[in-house]
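Complex shown without one protein chain; remaining protein chains in place.
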Amino acid sequence: MSQENKRELKIIGFLCNWCSYGGADTAGVSRFKQPTDLRIVRVPCSGRVDPLFVVKALIGGADGVLVSGCHPRDCHYSDGNFYARRRLEMLKRLLPFLGIDPRRFRYTWVSASEGQRWQRVVTEFTKLIHELGPLHGEKEKAFE
Amino acid sequence: MPTNVINITKSADSSFIGQVAKESGQNPYLCYQCGNCTAGCPFTEFFDYPVSKIMRLLQAGQKETILRSRAIWLCATCETCTTRCPCQIDVAQIMDTLRVIARRENYVSEKEIKLFFDTFLDSMKKHGRVFELGVLLKYNLRSGKLFTDADLGPKVLSRGKIHLFPTNIKGREKVEKIFREFERKPRNEQ
Amino acid sequence: MRVGVFICHCGNNIAGTVDVQKVAEEMRKIPGVAYATTYMYTCSEPGQNEIIEAIKKYNLNRVVVAACSPRMHELTFRKTIEKAGLNRYFLEMANIREHISWVGDDRELNTKKAIDVVRMAIAKVMNNKPLYSSSFRVNKRVLVIGGGVAGMQAALDCADGGLEVVLVEKTQSIGGMMARLDKTFPTIDCSICILGPKMVDVAQHEKIKLYAYSEIEDVKGYIGNYQVTIRKKATYVDWKKCTGCGLCMEKCPSKNAYDYFNFGIAPTRAISIPFPQAIPKKAKIDPNYCRYLTKGKCGVCAKICPTKAIDYDMKDELVVEEVGAIIVATGYSLMGVENFPEYGGGRYADVITGIQYERILNASGPTAGHIKRPSDGKEPETVVFIACCGSRDKSLGIPYCSNFCCMYIAKQAILTKDHLPNSQSYVFYMDIRAPGKGYDEFTRRAQEEYGVKYIRGRVSKIYPKGDKLIVKGADTLLGVQAEVEADLVVLANAVISNPDAAKLAEKLRISYDTFGFYVESHPKLRPVETNTSGVFLAGACQGPKDIPASVSQGSAAASKVLSLFSKDMLESDPQVSYVNPNICVGCMKCVKTCPFGAIKEEELRDGRKVAKVIETVCAGCGICTSTCPCGAIQLQHFTDNQILAEVNAFVSGK
Partner (left out) sequence: MNNKRYAYYSGCSLESTAKEYNDSLKEIFKVLGVEIEEPDDWSCCGSTPAHTVDPLLACALGARNLSLIEKMGLETVIAPCPSCFAVLKRAHLKMKKDPEMRERINELIDEPYNLRVSPKSALQILYEDIPPEKISEMAVYEIPELKVVPYYGCIVTRPKEVAEFDDPENPISMDRILESAGITVLDFPFKTECCGAAFGVVKRDVVNKLSSKVLSMAKEVGANCVAVCCPLCQQNLDLRQDQINSLMKTDFKIPVLYFSQLLGLVFGISPDKLGINKLVVSAQWIVDSLKKAEKRGKKIKEEPEAEEEQ
């Protein structure tokens, strides 16, 4: 790997404990390789994700934020992911007003059995963020 | 059927498997040998290798055996195998691809079939449309089997079912142009 | 604040691609971290002792374990630090195995990632508060959904264990698929002879309350305290009066009703009792065929019923039952023949399914156990069985194996020979899957002793010729086409989930896979539990299963419930929401959004109205927390501060 590709960007992911976090675990158990930029925060339900978290992360220094929950209708808390969807949809429309490219934020559904899907989501999103490049000052990004 | 031992490690040609997969857009490894293709194939009784064995030979990378087989030429693309494959493999497409490769690499075990196809294509290249009587006569000449279907002659002629002269279309050089693009590929028998 | 950090090598699983020493070093630099070390297997007993020692030696008050997924060992380490006298919620885990060492090859990048992730965990643990679970009463009644063999076993075991059981069966009688079978493999003992007594036990057990011909309408509540609404469907017969004499069935003039119990192999009457051993043995009217209910005239059954039990005006009825746990044993369905157009798709009367053949073989079936083919009642001389009809067929969306067809085909072939000594059976198969105890020997016997001819290959087409059916298949071992002139063809059609499986799952808040089968919480270690505590699985609703497997799961689920109910009180999970009344403005947005109705309005002494969480009802999703406009309601252990601490530890870190 050349130094160039070793330059990581800061991507943070909020994953619901029941589906997506498990999906990420499944991906691990099945050794589905992924880019290393993403850091995962475990939340009980995607419905717990306050749009504020996303905004604070992006303003605070993250280059991309990923939220992932259970598939609609398969939520451990019956309809938590619907609340999540509604709120995060609004957030997407809001980001431009903060001068942030809405593509830097993405929410998706991955179930506990979908390790492969998780690998795809992470890989695609990381690729996208690298295309968009760093959101903040260069200096802090470079890998020492 | 080869009675000798196949040394899988030595004779397996993985690049061939890859080539077929690429050109046919099908994944040969999906096949689990249920035999549905062989069961449904109207030509099985005439094949040297039934379709499922061709698939197996393909998985085993037995290029020579496959490309020399008569089966790939006798397949009439009736699509029964494709329709019934539980693994959703377009088997007919694979047979077609194998035929194309065999032609390209000069393995032709069924020369007459190839000859007929060529004659057919020559005719349409020449006229833009197929001149059936021409095709038949030319094929008979080339194959040396002068009286193939001679018994049918009177039947079709008496009923005016077949033209005595070809129809030439205006755009036939355009058709020819299309053909020329493919001329570059080797077409001669081995 | 004195945090201890324990980084696990997990043999080579982590240490192989993560420089654990470097991670430990980096952690030591963080203010508040009093101790950081690595260990070969932290989850091992010496590994756990190491943590306990360190807590005492360095008087640590917070612990971070960087190892595998918290879904794996969080509970383990919570108990560990509890042993050392810390509150169990002073633990955080950093997942550096599933999320790092196993998904990245680059040691340098993995190490960097690990450092971040552990730093995040430290940031969170520093914000953790001690939490204490309160306890609540358990309603020691259990609901069993499905009266097949798995559900019956679960119900009986629970009842014998002293629990009150509510058993809900969708159809008119309990017994499920097993009640339809003639004999069972590999012992050839009579199915109903071993099931019948169980059914009677269920009926007579004073602790089992049976709702037949009923379905689950709605499920409210949580582990220990569920309120379940059950729909008792209209049978148009007052079962309190019905004696099951069957007179109505004899006299009913509508003789073309579809017989669900016999899978339509022969028609039944519009009013019927499905089979002699039915439990409850009560009649039911099929409104689609009843002349009175369709055309408004007839009423024969009402006239002749000795106990005047017929009630044409009967309506569905809703009842509510309160239980503390739920066992789901709803079983499976079978793929319809219309999916096999190449086999006639239902156009040929003598191409039938395995379960239909069971009914033909069965003494209480429409042919009284004489093998006669449907078209002309002739005794077949040549019978062909076709395995994997739909199973392992991606083109039909069923990649999986249906598990027990290989065995029942062998059984049916053997029985065919017993019934008709001059008959010859053929089996078209792809693989013979007989891994159970005595199973493979059984399939061998079919071939060695009963002369059943096994042909390895699929069947491509079936078509009629005279009064025969031509079965056109392949013998892949010979590499030829193989044709059989059959009198009767039996299709082993694929096992599929029930059409309403998903709907029930959503009511129970359990998850199901792409095929509609319910998902267990761990494929190996928690096979009958679901991710929803208090809901358990048994039998084929979780995936195709044969009788022994279903029965074992029934017992397993029952024992889970029994151990759950062994305590009078359950510990509530303290990771629930809490309202700070001083901040709450009483907008009650949370009350509206809570999916569980766990938040109610409360009036304080000063007359202010604020929200209040019912701890035992709260499931801990945290939707309220992200809804609250003023941050008054916080999901404990996942508060805004705790989550943001993690976020900042990463984004602001260098």
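By written order: A, B and C. Residues from 1 in each chain.
Just so we're on the same page, a residue touches a chain if its C-beta (ideal position, glycine included) is under 8 Å from a C-beta of that chain, and two chains touch if they have at least 3 such contacts.
Quick caveat, the model's predicted, so the values are computed rather than measured.
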Of the chains on display, those the missing one touches are B, C
Checked against the full complex, the residue among C:P46, C:P130, C:P253 or C:G597 that touches the missing chain is C:P253
Answer key for C:P341, C:G438, C:G451 or C:G597 versus the chain not shown reads C:P341
Contacts from chain C to the absent chain lie at residues 253-256, 341-342, 345, 347, 463-466
Listed in rising order, the chain B residues that touch the chain left out are 42-43, 46, 74, 76-80, 82-83, 90, 92, 96-97, 99-100, 103, 112-118, 120-121, 124, 128-130, 132, 136, 139, 148-149, 151-152, 155-156, 159-163, 167, 169-172, 174-175, 177-179, 181-182, 185, 187
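To be clear about the criterion, only the chains that are shown with their structure count from here on.
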Averaging C-alpha coordinates per chain, one finds the centres of chain B and chain C separated by a number of Å equal to 51
Among chain B residues, those touching two or more other chains are none
Note: chain C residues in touch with at least two other chains are none
Listed in rising order, the residues of chain A that touch chain C in the complex are 1, 6, 8, 10, 12, 17-19, 21-22, 24-25, 27-29, 31-34, 36, 39-45, 47-53, 56-57, 60-62, 70, 73-80, 83, 87, 111-113, 119, 140, 143
Note: in the complex, chain C contacts chain A through residues 69-72, 95, 97-100, 102-106, 108-110, 112-113, 116-117, 120, 502, 506, 509, 511-513, 519, 531-532, 575, 593, 595-596, 619-623, 625-627, 635, 638, 640, 643-644, 646-648, 650-652, 654
Within their complex, chain C touches chain B through residues 342, 388, 392-396, 430, 456-461, 472-476, 479-482
